[in-house]
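Once you've had a glance at the structure underneath, I'll fire off some questions.
What you see is the complex with one protein chain gone and the rest in place.
By letter and in written order, the chains are A and B; residue numbering begins at 1 in each of them.
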Amino acid sequence: MESPAPTASRRPLSYAAVFLVLAVITGIELGVKGLGLPRAATNVLFLLLSLGKASLVAAFYMHLRRDNRIYTAVFVLPVILFVVFALATIVI
Amino acid sequence: MGYQEAAHEDTFRAGRALGLNHLKLGMWLFLGSEVMFFGGLIAAFLHYKVNNPTPETGLLDVGLVGLNTFVLLASSLTVVSALAAIERGDTAAMNLYLLVTIGLGTAFLGGQGYEFVSLYRDGLTLSSSVFGSSFFTLTGFHGMHVLVGVLWALSTFVRGMGGAYSRNDHLGVEVFGLYWHFVDVVWIVLFTVIYLI
Partner (left out) sequence: MRSLVSRLRQPAPSWLRYFRWNTDHKVIGVQYLVTSFFFFLVGGALAMVVRTELLQPGVDVLNGTQYNRVMTNHGSLMIFLWVIPVLAGFGNYFVPLMIGARDMAFPRMNALSYWLIPPGGLLMIASFFIGAAESGWTAYVPLSIRAPDGQTLWALSVIVLGTSSILGAINFVTTIITMRAEGMTMWRMPLFVWGILATAIITLTATPVLAAGLILVAFDRLVGTQFFAVAGGGNPVLWQNLFWFYSHPAVYIMILPGMGIISEVFPVFSRKPIFGYRMIALSSLAIAVLGMTVWAHHMFTSGMDPRQRIPFMVSSMVIAVPTGVKIFSWLATIWNGKLRFTTPMLFAMGFISQFLIGGLTGIFLAAIPVDLHVHDTYFVVAHLHFVLFGGSVSAIYAGLYYWYPKITGRMYDERVGQAHFWMNFVGMGLTYLPMFLAGLLGMPRRVADYDPMFLVPNQLASFGGFLLGISVLPFLYNAVISLLHGKPAGANPWRGLTMEWQTSSPPPDHNFDEPPVVSHGPYDYGEGHLVSPEAVPASAAGE
């Protein structure tokens, strides 16, 4: 039905690997925050890193990577719309 | 005899042909709407963060909340591990992972509660300023979603202990997982937008 034979991305070890990456990224974020570097640069870094973390959770833990692309579209399209709305709202 | 007695599987023929499960699709559609709900709150928060900068931001304890972030990320690991366990047919492991998830979720809520109380003591409240209003509303609604998740995890655990799930029938665990991970994704965004940038 919906569950194909186990693939690499569904072994417990790779979930733990994803968690490790998430933890390391969070560690980097906290470290960089503590350094007090110029905000314009760190802001871009933080946004990109958080986009990376969110994508990892969505792709591997929510299984978007292995599942039908329609689920991905259902999730990603509102995200794009939200970004447009947030940008408009910030300067409105 | 009549259509009402036909096999239930026929009902979702079109979905199966597309490779979609109706319960999963329903949950993803709900999560899409939740993106927009949090989106509205985040947009309001960002509007004030950018246009009304305030030194009150300095009251936030990034380290403590960073720790809380690790806790929530770990809970996503335990949730997906619970799903992986039941996909193997390992009900005992699934139940254990769900129990740990409940613990981690509760710990996260505890951390949030502690943070809220400290901030109130420092004078930052829902009504003290625009920053206070937008901060507590945004994190408060996220916290409410975590609470719902913890209750759902508890319900899934209880049903799991009662033998509701098996290797061939565990859609409920997967759908619960989608909700939980979504709440984690929202936190990833909130942590960045509130505490980091």
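To be clear about the criterion, a residue touches a chain if its C-beta (ideal position, glycine included) is under 8 Å from a C-beta of that chain, and two chains touch if they have at least 3 such contacts.
All values derive from a computational prediction rather than experimental measurement.
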Displayed chains contacting the withheld chain: A, B
Omitted-chain contact residue, chosen from B:G32, B:G66 or B:G105: B:G32
Residues of chain A in contact with the chain not shown: 70, 77-78, 81, 84-85, 88-89, 91-92
Missing-partner contacts on chain B, residue numbers: 2-4, 6, 10-16, 18, 20, 22, 25-26, 29-30, 32-34, 36-41, 43-44, 47-48, 51-52, 126-127, 129-130, 132-134, 137, 141
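By definition in this document, only the chains that are shown with their structure count from here on.
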Gap in Å, rounded to a whole number, between the CA centres of chain B and chain A: 14
Chain B partner contacts - residues on chain A that touch it in the complex: 1-3, 6, 10-12, 15-16, 18-19, 22-23, 26, 29-30, 33, 39, 42-43, 46-47, 49-50, 53-54, 57-58, 60-63, 67-68, 70-71, 74-75, 77-79, 81-82, 85-86, 89-92
Chain A-facing residues of chain B, complex: 16, 18-21, 24-25, 28-29, 31-33, 35-36, 39-40, 42-44, 46-47, 50-51, 62-63, 66, 69-70, 73-74, 76-77, 79-81, 84, 87, 171, 174, 177-178, 181-182, 184-185, 188-189, 191-192, 195-197
